[in-house]
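Pasting a structure here, questions to come.
Every protein chain except one is present and positioned as in the full complex.
Which chain is which? They are A and B, in the order written, and residues in each are numbered from 1.
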Amino acid sequence: MATSTAKRTGSRVGWFGKFLTSSIGQKIIMSLTGLFLITFLVVHLIGNLQLIMSNDDGYAFNSYAYFMTNNPVIKTTSILLYAFIVLHAIQGILLWSKNRKARGEQRYAVKVDRTAGGSKSSIYMGSLGMVILAFIIVHMVQFWGQMHFSESIGPFEAEGYEGAKDLYALVAATYENIGMVIFYVVAMIFIAFHLWHGFQSAFQTLGLNHKKYTPLIKAVGYVYSVLVPLGFAVIPIVMYLRHQGVL
Amino acid sequence: MPFQSNVPPGELSEKWKQYRSSMPLVAPNNKRRLEVIIVGTGLAGGAAAATFGELGYKVKVFTFHDSPRRAHSIAAQGGINAAKNYQNDGDSIYRLFYDTIKGGDYRSREANVHRLAEVSVNIIDQAVAQGVPFAREYGGLLSNRSFGGVQVSRTFYARGQTGQQLLLGAYQSLSRQISLGNVQLFNRHEMIDLVMEDGKARGIIARNLLTGETERHGAHAVVLGTGGYGNVFYLSTNAMNSNGSAAWRAVKQGAYMANPCFTQIHPTCIPVSGEYQSKLTLMSESLRNDGRVWVPKSQEDAAAIREGRKTGLDIAEQDRDYYLERRYPAFGNLVPRDVASRAAKTACDEGLGVSPTGLAVYLDFDAAIQRYGKSRAHSLNEYNADDLRIRELGVAVIEEKYGNLFEMYEKITGEDPYVMPMKIYPAVHYTMGGLWVDYNLQTNVPGLFAIGEANFSDHGANRLGASALMQGLADGYFVLPYTIGTYLSQEIRNPVVDPDGPAFRAAEAKSQERIDRLMNINGTKSAEAFHRELGKIMWEYCGMARNAEGLRKGRKMIRELRQEFWSNVYVPGRIKEYNPELEKALRVADFLELGELMMLDALDRNESCGGHFREEYQSEDGEALRRDDEYAYVSAWEWDDTEPVLHKEELIFENVELKTRSYK
Partner (left out) sequence: MENMKLKLRIWRQGGKFPQGKFVDYELDGVNDHMSFLEMLDVLNEKLINKKEDPIAFEHDCREGICGTCSLVINGYPHGPMQQTTACQLHMRHFRDGDTITIEPWRSRAFPIVKDLVVNRDSFDRIIQAGGFISVDTGQAQDGNAIPIEKDQASHAFDAATCIGCGACVAACPNASAMLFVGAKVSHLAQVPQGKVEADSRVQRMIAQHDAEGFGRCSNITACEAECPKGISVEHIARLNRQYIASTLGSEKVAN
């Protein structure tokens, strides 16, 4: 019998909680944190490009890193950033498990995933995300962790940067290893695929779909998802080649 | 049992208004105690269930579908008529009334039809308020088109999916009442018998199609909105599961079946392609606004086409016979359905059919493509457009108007109708006959009402296009909610109907016995196979043209088939489970009786009128010959296993003059 059996979320959660835990709310969290991370990537890339922009033994990069680790506004923002990465990841995992459950126990024996404009990436956002999460953890341990907790990093010796560490040396040392270079480049490919869908999807989730402007959003998204990861990938390659004396 | 039309006195145009103001009402506190069972959730049943819920009755609604939204009203394509006169082309309530009476070949009840025309305008308003996205003009106002048998544009439409949109409107209103708790929905429940107590309809026995359990449901009144019985022909445009069983169960309890032989054969359907065919697909009548119907003039050309040596495109203009335009210049391709169907049959009988089976005529859009193409080129200031460009523009216009229909045609036939003319042939589409009802839509069984296609009341011997949706919604929204008060106001002293009473127990036991009997035959033939055979008999002897000899033979054949069915049918599976084959067998069993009654009715009616064409009664030029002096009555049949009894309701025409229908 098809009678109404709406299960209403209890009032304890409050209207905002109800909003955020609804199917659309959960996606909005993904969308907004995603858009924040997209913006962050641009800032991160601009900073990282200091590594290779001028052949100055890391002056530009180290001074940038010093600024980033000491400015109180940036420091606050970075806490937000970590929180959003975690939120994006946890919410993503929750959605992934929810969606698996929604399919039911018996899966399709044959299933063709044909889409209307959605890319193959869209189907594998969860898996791509998991790989990226693993990458971020390695990346954080490798640089952020060493920067904060390792005793072995030498000082950055320049006027006005008392107490600063020579992070450039750390990065340069890492990218002397061809394995590391490959690891970072491959990770960027995963990020590119994740962004390929994520960028436009974030707008669709917010309801921003418009006959005239959506094609533009998609185009910007595609350009972004190629250029930004490419920018990141170029850095280890260039540094490796410089070390090898090729460049 | 009472058998009076109960048409109120007074002027035709005042009857309904006066009656509505004077009929007994049920007070709101009593409505809450009165239970109504509605069977069927199509336009009529769905609309009635929603409206009864709004009025405050306790409603139980039943459908054998998984959802009320799947009722076959959903498939109506072309539109819905209403005497709005938005087009300022001379339409009026009287004209819609007159067109419907005339279109029905003067075999319907004046007062009912006039009421239908009156409430038609409210339906459009109601549907718009429900959010039905009707087609609109650039100024934002409602758009209209023309249908067969009329000379005004009064058909409202929503692309080629008008029935769908109207049904969803009713379904949504019904859903709202379900969520409010006013209506209880029993989906996947099929009515398998009507329960009578003290000569009144008191409830139903339903089978839960998921579990196979039978259930007893009591109510103060039972309403059947269960549609028509066109599937008695096996091949029809009805949905596969459409059936006549609910109505037939009522007939077996004493309700009269009226005019069962009046079936509508729709002229524009996609022709049969092979033995395996399970159903026929309609191409909306709206296509005849722009399509021209033709066959080759010579049998040689027709034979060449049938054998694949030529196509329609190879036949020169002067070698084509646009027979509808030739025979009926005043209405041309827009003659009523019965006339168009018979003309197609005549052409094919003369050996001019254009499909391999010989049973198809062309519906050609080339002229319309040219005409629209030129007009569009003109409005685009392309005065020197070449033929190719004109064609391209014309095709675009046709695509806007009929795109989904053309697509459907191509999907089914694999031929592109923008290039090759469509092939069409008539097919069973609608049954004008149905349960006999009085002015209140009550059958001769007190407490049992029939609405929509399930009753016989408004279309006479032939229904005009776009009038089925009108009638279903009129009955459900605007007629029955008033008229049922005349009965229910007498029921307020019987507050509870006990579904555990002896009458219910006995009816349930009888139903179970019938099911047991079917399952235990354990013969060798499927219900489907019997249905197919029945369909062939019906089409052969009770189809587009009938004669006394054939009808007698057909009746005999059906009786034999029925005997064979009850001794040799095989129903797989078990009773107490989801068992579609058992559902089918139960329905076919009822069709095997109904079919016989149709033959009998057609045999009784020694005249030709509307969809009923008796070969013995035709004019010199092959038109239907009506015999008003002897046959201006509704035949209402009381079923009996050996010799059904005919009751006649004389039709009295006080406001229209009976004329020979002419569309020439």
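General observations
Everything that follows uses one rule, which is that a residue touches a chain if its C-beta (ideal position, glycine included) is under 8 Å from a C-beta of that chain, and two chains touch if they have at least 3 such contacts.
Just so we're clear, the structure is a prediction, and the values are computed from it rather than from any experiment.
Screening B:168, B:219, B:344 or B:603 against the full complex identifies B:168 as the residue touching the chain left out.
Within the complete assembly, A:117 is the residue of A:117, A:163 or A:179 that touches the hidden chain.
Considering the whole complex, the residue from B:199, B:580 or B:622 that touches the absent chain is B:580. What chain B contributes to its contact with the hidden chain is residues 47, 50-51, 54, 65-70, 72, 74-75, 84, 86, 122, 124-142, 158-159, 161, 164-165, 168, 171-173, 175-176, 178-179, 185, 187, 210, 237, 239-241, 273-274, 276-279, 281-282, 407-408, 411-412, 414, 477-478, 481, 524, 526, 528-529, 570, 572-573, 577-578, 580-581.
Contact between chain A and the absent chain runs through residues 1-9, 11, 15, 19, 22-24, 26-28, 30, 95, 98-99, 101-104, 106-118, 122-123, 125, 197, 200-201, 204-209, 211, 214.
Just so we're on the same page, only the chains that are shown with their structure count from here on.
Annotation: 61 Å between the Cα-based centres of chain A and chain B.
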